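Just one protein chain is left out here, and the rest sit where they should.
Residue numbering begins at 1 within each chain, and the chains themselves are lettered A, B and C in the order written.
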Amino acid sequence: MEKKLKFAFYWAASCGGCEIAVLDINEKILDVVGKADIVFWPVAMDIKYKDVEAMPDKSIDVCFFNGAIRTEENEYMAKLLRQKSKVLVAFGSCACDGCVVGLGNLWSREKIFERVYFETPSTRNPQSVTPQTRVKVARGELELPEFYDTVKTLAQTVDVDYFISGCPPPVPRIIEALDAILNGKLPPKGSSFLLNKSVCDECPREKKDRKITQVKRIYEIEDDFKTCFLDQGVICMGPATRGGCSAQCLKANIPCTGCGGPAPRVTDQGAAMISAFASIAADPKVIEQVVDPVGTFYKYSLANSILRRRVMPK
Amino acid sequence: MTSYALFLGCTIPARQPHYELAARKALTRLGIQLVDMEGATCCAPPPLQSIDLETSLAIAAYNICLAEEADLNIVTLCTGCFESLTIANRLLKEKPELREKVNKILANAGKEFRGTKEVRHYLQVLMDDIGIDRLKQSIVKPLNNLKVAAFSGCHLLRPSELLRFDDPERPRIFDTLIEALGAKSIPYKNKLRCCGGLLRGYADDVALAIARDKIVNAYNAGADCISTLCPFCFLTLDLGQMLIKATYKEEYNMPIIHYAELLSLSLGVEPKELALDFHKVKIDRVLEKIG
Amino acid sequence: MTARKGSSKKSKGKGKGRKRRGAKVKAMEEAKVGVFLSDCGGQIAKILDFEALTNFVKTVQGVTFVARANEFWRGEGLKIIVDAVKTKKVNRVVVAEAVPKISEVAIAKAVEEAGLNPHLVEVLDLKDHCALPHRDTPKEATEKAKAMLLAAIEKARLLEPIEKTEFPAVKSVLVIGGGIAGMQAAEDLADMGFQVHLIEKEPFLGGLAAKAVRFFPTDDCAICIQSPATDLKTVTQTSRKCVYRSGFSEIPNLNILTNAKVVKVEGGPGNFKVTVERKPRYVDEKKCVACDLCTSVCPVEVPDEYNAKLTKRKAIYINKPLVYPPAYAIDAKVCKFHECAKCVEVCPTKAVNLDQKTEHVTLNVGGIIVATGFREYDPSVIKEYHYGEYPDVITHLELARMLDAFGPTNGVPVRPSDRKPAKRIVFVQCVGSRDRRWNPYCSSICCMISLKHATLIKEAYPDTDVTICYIDIRTTGREHEYYYERAREMGVKFVKGRPSEIIHDPATNTLIVEVEDELLRRLMELEADLVVLAAAMVPSEDTKELAQILGVELDQDGFFKEYNAKLRPTETKRRGIFICGGAVFPKDAPTTSLHAHSAAVKAAKFLMNGKITKDLKVAVVNEDYCGNCQFCPVTCPYGAITLEPKGDGHFVAKVSELICEGCGVCVGTCPVGAIELRHLKPSQISAQMKALLSVNGTSKPLVLAFSCSECGHAAVDSSGMAMMSYPANVRVLRVPCTGVIQVQHILEAFKAGAQGVMVVGCKPDGCHYEVGSQKAQKKVEMAKMLLQAYGIEPERLEMFNLVFIEGDKFAEAAKAMTERVERLGLLQLA
Partner (left out) sequence: MSGEKPLDFTKEITSKLGGETIARCYQCGTCASTCPVTRTTERYNPRQIIRLALLGQRDEVLKGDSIWLCASCYNCQERCPQKVEIADVIYALRNIAIREGNIPAIYTEFANGLMSEGRLAPISKFLEKKRADYGLPPLKPTGVEAIKKILAATGFDKIMFKKEGTPQ
């Protein structure tokens, strides 16, 4: 019997949906466990840092890393797993492009703390407690990883071999990736397991006059379930978003919000969509109707955009 | 039964109850329910528009708001009210910026124009709600080819872009309704030209000269009477003949009759039930011809 | 599994239906850049330190040869370049040379002759873009010159050869419309040897001109044309001919189809397949001898449209005076056909054939000329004038028919109501023209038509009282003012005032025209026997339908829209389709002729070689990445992009290499980077941007100005030529059209060190690529929103719309932008 591969899964700054996506592959998991041992998977197995630290370098064959790099711990684990793994896969939108976590780059650490620990209506914090990296308590000193000011993608932190974007990654693409790994048929380094074409290519909706005369929210239209959302005035990120998801949102009559990240030849997903959008906007008024350009066009990719974060007011 | 908020305006109740009486009788007989409006005011016609257009729009809109609150469309008898209210209603429905401006003013009076109601002239009610066929069937006393010089007044037709009542150069509705009563709507010179009424009080001489033209043209065409829709036209032409007599020493004895009166008569209302004593030029000649 | 970023296999162009010329694109050889520095006769060497520049250039990677001379675009200088290409193995040529464009063309030509692809040349203008405007700060100017040279070299290293291609051009033209415009254009082209198909929707040629009888200002017979070339052997070149005496129909290569209209157009410029529907005439043109026996037996009488319905004609008829073809035709709308068939029986040559069917003819033509003319507006909508209601209110075309000696009243103007001669005639100008309710434009010829008719009447019947009510008399053509003068001398009355109403007095059968004589400030009631309305001239019927079939635009008034009113007045945006005459706007006969000849020349120029040779400086789609979002086809100003099915249910964009003008508006739109310009790749923009911003050497914050190759660059050029000055921190990056610029480029510029970004393009309505400038403006607006959200002052980005003569404004803008950015302080990127 062949030697089994060693897999690791890690969850950094993300919602955890990617972990669930791993389970969405259903019976395929049987192939995986048949051919590979999972040596590290904090969400499912009790294992400590020191256990990983103790592993020999490059002893993990493939590490699937989801989540962005938000804290000192995220960064430490990214570096550690890079060191221990032969192949590091950025798994999911957070690891690839920063995703919603990356939208934190619109604020500074201080602002975020202020908001989270003081301002939200549900917060009661009479002692004004905020996270500290070191806190003395009765039983000794506690350590917390530092919360960084800027969210980074995995590739901005360590060298990444492969990417599977998506929030979470589409199941067929995960299966393709696993097949490639299990069969030792890995593509060139730096490849993505998503498709080269955009979501539009897979979308069943009909494209019509391609002229946006008014920006509308989805509840403002009477969707005919046939016509492209953009033709109905609803901003859909499909044209600028890397496909491979079979346009599943659109098939459920929800416009694409862009989780596949930028198209392969594009460095900035939001700017690419803005260029396209502005080019087909009927008049300048339409442009004014876009309320939240970053939230709309960079929902998943702010941390991986050209400018990456907001310049904080002094 | 179709219900309307009856917008009376100022001149009809104050000066021409015979018009109101005839209109109420006729429309009720034809199955239209008229609901008197609480708190209605002046419609803000041209004299007020001359002082301030914005205020006038707001006053007109205020009155439309009353109808919106009562959930009724408005019917007007007076052509002037029809114009003021229709223009305000159209402009405010079609121009959001103007509407916002006017609503800011109306907020002071606790009102908001929503644009949910229509303003109709009672001729439109006759045409659309009752219909020519039903109207004809209701006639019990046809007007025996009475030669009527129809004079709708300017503000039923113009500005046509906003009023959208009838073709402003070739109107047919009023004539059709006159002929439905068995009368004959005769052509006469300058039929669509103004009566000059709005100049009364500022340039009475000019107003009278214009009114005289009207009377003369109808007279020369052999009209038995001039039929009006607007209390102002009525006043100008009816009272005007007294003034013409005094100024020009001419006497035409041209009866001026509101269409509502002709309608009532043809529907079988007895002349004595109508307030015909409000006519300065007596209409006996017409009553005789009708028989 | 796919590439995460960047690299991809190159899609191979397919050479369908055309020949490629020149060397196949060789595998990328190593770039050996030759840099040629012109000091413009020493002039700019006083400002720029050429020693330093030469030394700098020598250190740049890829540069294998550097030379300096007084000029490089001709003479000895050019020989140096040719020599470097031939003997020094230089395969990328960077020339710093002034004389914009002329130098580029001359150098490219020489380089091509030397065996190098002419697109491997990059020319930059150190004189007008650097030395002159920065002459007060020579050191900073030299530093900027280094940046400019570096940018040019970096771009040059990435240049790739661009091929030439040939497209077939069928030497045949379809002319639509048999009025004077169509006939003139057809004749020109046929004389030049093109196969011409002239189609006319009516059964007879002649159009409006045939009805108009005479033309101003010569009062000439309306229906004469130039002599066809076939006659040149015997007749002098200057002679004119009556259409029906010109032998027009016998011109070789001219195929005339009457009763015909275009129903379908396929193919493209140079090679259209046009389907023409030909309705039956029911009379064989070749057999009919025009004997008139048929009309004498025909029992059906209808009002004659040709005679403005003033007379009747039969169901089988011919227009007189005679025009082509000299054969009768049957009006299918009224003929009783086999129920009657009297004409069949009586015809001595058996020419009548009631069983003729509608035919469809397919024509293969290289170009199409639209000459469908205009028509008189039906003024019955202007109810205050009672046209169509009062019989004595007529239009000019109806009057023209009366004034025709062959016409319905044999030349006498009469009151149609009682056929009595009209002794008092009032003309009303601007009926349905210059009227926002109907047609807002001035129909431009009606004043002259009224003057013509007024003088014709006065001449023949001097005691007729003719009054013209006008708003403005417009007599702008040559000799037209004399015509107006003559009318006054002849006693035509002029009332300045537009009548408000025409009233009919039944007692006297007199018309009363109510008008204010503004000059007297008096209301007039002009009594008239006949009122003639100068009705507006509007596009011919079916213009909309034809425009749709042809895929060309109409203007706001419904006429065919020219490509450019000044420079391409007889071309449309669709190449190979030309327009002329009244189809473009109402015109008099001389202007129509002019227009027709112009269209003919344009068509001839387009097709004369039997092929169209073109440098493939066009957009290219990489099918692997195109996601079928269908944005590019709608943004392309030329309709050059279509979607092509891939057979698997998927579609990809396809650029027509013939139609594409290479502006890059599609590139600026494509959200996945699937379209590139062959002549300006994204990598070249990035390389230039980085280079331009890499050498600072000024005390001022760097500003990057994207400028289009047309008005934008012209403004930058003229700024230098006019010795305007602006600081050297402003660096210009040239793109074909600002429409190519994407928001990414702007962000990258800031990232690469620009403190401010300018976008300099044509005026929004004057973009050389139609829409590019407007699209750029919208992108700039959105980019500003984005910058705001990023916490970056949006004022750091600005679009400027300039033209060549606004070099001063470019200098001002550059200064203002610099000051603005200085005021904002150093840009902090997170």
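Details
In this section, a residue touches a chain if its C-beta (ideal position, glycine included) is under 8 Å from a C-beta of that chain, and two chains touch if they have at least 3 such contacts.
It should be emphasised that the depicted structure is a prediction, and the values quoted were computed from it without experimental measurement.
Considering the whole complex, the hidden chain is in touch with B, C. Within the complete assembly, B:E38 is the residue of B:E38, B:D133, B:E270 or B:E288 that touches the hidden chain. Only one of C:E112, C:D331 or C:E516 touches the chain withheld from this view, namely C:E516.
From the options C:R434, C:K458 or C:K611, the residue with contact to the chain not on display is C:R434. Note on the undisplayed chain: of the listed residues C:E166, C:D219, C:E501 or C:E644, the one touching it is C:E501. Across B:G115, B:P142, B:P159 or B:G182, the single residue that touches the chain missing here is B:P159. Hidden from this view is one chain, which touches chain B at 8-11, 13-15, 17, 20-21, 24, 36-42, 45-55, 57-59, 62, 66, 98, 104-106, 108-111, 154-155, 158-160, 168-169, 190, 192-194, 196-199, 201-203, 206-207, 209-210, 213, 275. On the side of chain C, the interface with the absent chain consists of residues 384, 430, 434-437, 471-472, 496-501, 514-516, 518, 521, 523, using the contact rule stated above.
FYI, only the chains that are shown with their structure count from here on.
Centroid to centroid, with C-alpha atoms defining each point, chain A and chain C lie 50 Å apart. Chain centres here are Cα averages; for chain B and chain C they lie 55 Å apart. Chain centres here are Cα averages; for chain A and chain B they lie 71 Å apart.
Contact with two or more other chains is made by no residue of chain A. Counting partner chains per residue, chain B shows two or more touched chains at no residue at all. Contact residues on chain C toward chain B in their complex (touch as defined above): 383-384, 503. On chain B, the positions that touch chain C within their shared complex are 167, 169-170, 189. Note for the complex: chain C touches chain A at residues 1-6, 8, 622, 624-631, 633-635, 650, 665, 668-674, 682, 739, 742-744, 746-748, 750-751, 775, 777-779, 781-783, 785-786, 789-792, 828-830.
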